[in-house]
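Below: the structure, in structure tokens.
Apart from one protein chain that is not included, each protein chain of the complex appears where it belongs.
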Amino acid sequence: MPEAILFVVLAVIAVAAGVAVFRTDSMARASYALAVSFVAVGLMLLQFRLEYIGVITVLMMVMEMAVMAIFMIMFMGMNPALMPMDMVHSKKLSAGSAIGLFLLLTAGILLADWPESRGPAGGDLTASLGEAIMEPKMLVMLVISPVLFATLVSALVLANPRGRYSTYPLVPVEDADDDDGQGKGQDHSGDSAGHAAHSAHGMDHGAGNSDGHGQHHDGGGHQ
Amino acid sequence: MTPGAVQQLPAWGPLAALAALAVVALSGAMVNDVLAARFSGRRGGGFAPIAEAARLLRQRRRSTVAADELLRRVGVAGLTVAAALKVAVLPVGAWVVSDLAVGLVWFNAMDVLVWAFVWLAGWGQNSVFPLVGGYRFLALALAYELPLMFALTAPAVAAGSLRMGDIVAAQEGLWFVVWMPVAFVVFLAAVLAFSLQRPFTAPMSADITGGVTSELSGVDRFLVLTGRYSLLSAGAGFAVALFLGGGSGPLLPDWLWFLGKTVVLLWLLVALRRRIPQLRPEQLMAPAWVVGLPVILLQVLVVAVVTINGRSS
Amino acid sequence: MGLRNVLARIAVTRCHVFVAEGYAGAGSRMAVERWIADKGWVEALSPGDADILCICGEVPDDQKDAVERLWDQLPGPRSRIVIAGPEHAGRALDGCVEELLDVDEQFRLEAERTATEPEQDDDGGSDDGDGDTHADMDHEGMNHDGGKDEGSGAAQMNMDHGGMSHEGVDHGGMEMPMPGGIGLAGEGKDRDGLDLDALKVPLGPYLPLWPAGLVLHCELQGDIVLAARTEYAFGRGEELPIGGPSGTERAALVRQSDLVSRLLALAGAAREAAKVRGVRDAALDGAALDECRRSLAASGTRLRRNWLLRRTLQGIGPIPQGGAPGEPGGTDAWDRLLAMLDATVAGTAGAGGVPLGLLPDLVRGVEVSVVRLVVASLDLSPQPAPAVDGRAR
Partner (left out) sequence: MSAYLNLAITFAVALVGVGGLYALHQLTAVASNPLVSKPYTSGWIPEQHALSRYHARYYPVTLVFLAFDVEMLFMYPWAVVVPRMGASAVMEMFVFLGVLMAGVVWAWREGAFKWA
């Protein structure tokens, strides 16, 4: 009975935190509300005696939400904390797809022909997981490896603002007339930014080369 | 003590463990201040952490305009709580508060919580310098976390288990530090990093007026400072359990050995980090990924090969 | 009350002091720093950490508000003191301790402060200045390529609105909350092409480990400075002679070791910083100059072996070769640190002042910590033309 109560409490927390994601005005709160939701799910997995899966869910999800918060904040269309906002777009479509997916999954759970439990799970579940990964499900590993590699490369190709051969611009690329006419003082520095960019360019090379460690990258540019 | 027989403490265990953590952390802070005092030619210094605590308990709490009070509180209080939860799976001699089968992963998960807490503490203050500090910590975390994870894997491979008790038991005869020194060093570096000690102090350094602690006062600041030392102490404890044979040692009871080793290692870390200058925040990224990661991977490879050979022979 | 008194007694053995250096306050600051070190106190890095606000030197009238703002940020129990000269430091700080120890008075003062505090509700705007709101609008307007910036405020507001809902964000009405009367950050141009918010952050004048009076108005995007503008909040004018008549070797040694220790402290090399500072204090006390130089030379030798520190400082803030005469051309922060030390050891004057105009270029596009190191690596103090600013007005 206490287990059932705990389960219900965790489930309520998970759902409530999930709702909070869409109710808050702050991107930071939204990200971490999602993290709380996932932590609750991870703890529920622990209740199923899935120790490793449960703890690793907590680990991965907190980590990923910490990273996601960076992006949520960066890519928000406006101030990510101090303005009222609505996280829900195209409400009908999303509500429809959410309900549809929920029904589909529930139907799957209820209708699937689950294998009979053959007594209590014995031994170390983590070890059996490891064995499964290494032997019968080895294909998964072999597929995931190139997939991750491809993810890594394509994500960087898309996201990295500079390639190998371009040096770091020290100043933003600016076209002077785009500048706000009222930027007190700023337009001055804007004008001069161009000059600075040229002189700074040389400096950057110098800096990169004298930086003995890492950043091969300048060297690559010269080859 | 038979291998793997770690005895789980009853419900008063958590209290005892947290009290021990507090005492060990306090000793670390005292050693730090004694060293500081000696360096500047003063006597004493051991009283300084207590004076600091009194000062902060007396000081009024402080908040900034439009601060995200909830997130700030979570972040500020979380550091200490995370340290406490780490310690819960740490075998002190033959005793452990919680004999989790995946204790090692638990430690790692609690470490990741520190990411969240430091960042939340920085973000929640709605002030530039804490904000920059919080983001700096995430940058550090991206650099240290993977090497840390692999450093944790090495003892797990050698012991064939993720249970902290088994890992300690597997070191009977030969401490892991002897044949996995790289993992040990990387682990200690990561401990310094997640407890925000030099050289990884960029998130709360002087150039951003204290970073995440910049706007904190009173009990909030006290909790952050406590959290740092608690995390460092917990890290030292895990280093002992993972690499230095846990509570093994002659004559004395094993819990005493364990605490002794932990305290000595903690003091060494405190003394060591006073001598290291701080790294600029962006300086760690490339070396950690391009040097640290391959090196620790090689260490894991060596450990795996040795383990297999040991089994088959 | 017993517990509170005991706590107060214990607490004052470790006061945290926020030092705000005003006009010609270097001598007092050094005396205060020394007192702090001798007592085992702590130099607070921000007012939020401080018990004592210690103003060294004079604060010009137009800066009085700034000091009041700092004072308002001290959490309390708190005490403030103006130190007019090095010889007053000890007595003045003792007076502060007395104030801090007066428990009843501190409680009364804080209660009073709570009572007089302006309403700080979340959509406050009680002191919502027009200027703030306006500034905010300007920035919001910047993302529109139309560039009808001369348009009226209302027009801009509409543009804003359009721009935002265009992002797919649905925010209700125009009553944007402006908590505390502070505006929201506006977009800034960026080298990565992301155009995220740029924050206006002034560095200085009341910043620990910072040249007195200097203000660097930065636009920060993330932790990178997009653009900077320099000014002096108050002219440096004639420094009070520190450690003997100005122009003497001793005064030069004191000043330069002060600069070196500041740079080392910012680079996170606390031990070396404290050692150099010790030499400075010894020189102030009238120790033999040769002795001081020998210690500094030893520090120099240690520093040269410190590869982590070198890695921190090398390659940052490079000044291009062949600038104006007297400019330390072709150097970076590490070179300048060593040159400063060597010049002090040799007893020659330092490399000479760096024109302030160089600074905005040096700090553009670099990280905040680097900005601090670059500023600390430059000897900005000698006779700048009064109230210079960099390039912009």
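Letters A, B and C name the chains as they come in the text, with residue numbers starting at 1 for each one.
One rule holds for everything that comes next: contacts are C-beta pairs under 8 Å (C-beta built on N, C-alpha and C of every residue); 3 or more make two chains touch, one makes a residue touch a chain.
Nothing here was measured: the structure is a model prediction, and the numbers come from that model.
K.L.:
I'd like the shown chains that the missing chain touches, ordered by label.
P.N.:
Looking at the complete complex, the unshown chain comes into contact with A, B, C.
K.L.:
With respect to the chain omitted from the figure, which of C:84, C:101 or C:194 is a touching residue?
P.N.:
Considering the complete complex, C:194 is the one touching the chain left out.
K.L.:
Can you tell me which of C:19, C:42 or C:203 touches the chain that was removed from the display?
P.N.:
Here the residue in touch with the unshown chain is C:203.
K.L.:
Determine and list the subunit C residues touching the chain excluded from the picture.
P.N.:
Within subunit C, the residues touching the omitted chain are 3-4, 7, 20, 46-48, 63, 66-67, 69-70, 72-73, 75-77, 106-107, 110-111, 113-114, 117, 120, 132, 135-136, 179-180, 182-186, 190, 192, 194, 196-197, 199-207, 210, 215, 221-224, 366-367, 370.
K.L.:
For review purposes, identify every residue of subunit A that touches the missing chain, sorted by number.
P.N.:
Residues in contact with the chain left out: 46, 52, 56, 60, 63-64, 67, 70-71, 73-76, 79-82, 124, 126-127, 129-131, 133-135, 138, 141, 144-146, 148-149, 151-153, 155-156, 159-164, 168, 214-217, 220.
K.L.:
For subunit B, enumerate the residues touching the unshown chain of the complex.
P.N.:
Residues 8-9, 11, 13-15, 17-18, 57-66, 68, 77, 80-81, 84-85, 87-89, 97-102, 104-105, 123, 125-131, 135, 138-139, 142-143, 145-146, 149-150, 153, 156-157, 160-162, 209, 214-215, 217-219, 222-223, 281-282, 285-286, 289-290, 293-294, 297, 301, 304-305, 307-308, 311-312 of subunit B touch the chain that is not shown.
Methods note: only the chains that are shown with their structure count from here on.
K.L.:
Could you find the chain whose CA centre sits the greatest distance from that of subunit A?
P.N.:
The most remote chain is C.
K.L.:
Nearest whole angstrom, what separates the Cα centre of subunit B from the Cα centre of subunit C?
P.N.:
Chain centroid spacing, subunit B to subunit C, equals 32 Å.
K.L.:
Roughly how far is subunit A from subunit C, going centre to centre by Cα mean, in whole Å?
P.N.:
36
K.L.:
Can you list the subunit A residues in contact with two or more other chains?
P.N.:
Within subunit A, the residues that touch at least two other chains are 82, 213.
K.L.:
Please list all residues of subunit C that touch 2 or more other chains.
P.N.:
Expected reply: 179, 311.
K.L.:
Tell me, which parts of subunit B touch subunit A in their complex?
P.N.:
66, 68, 70-71, 74, 100-102, 105-106, 108-109, 112-113, 115-116, 119-120, 123-124, 126, 135, 138, 141, 145, 161-162, 286-287, 290
K.L.:
Which residues of subunit C touch subunit A in the complex?
P.N.:
For this pair, the touching residues of subunit C are 138-139, 141-142, 145, 147, 149-150, 164, 167-172, 176-177, 179, 184-185, 188-194, 196-197, 217, 219, 226-229, 311, 314-316, 318, 320, 332, 360-361, 364-366, 391-393.
K.L.:
Considering only the defined contacts, which subunit A positions touch subunit B in the complex?
P.N.:
So the residues of subunit A in touch with subunit B come to 26, 28-29, 32, 35, 51-52, 55-56, 58-59, 62-63, 65-67, 69-70, 81-82, 124, 126, 213-215.
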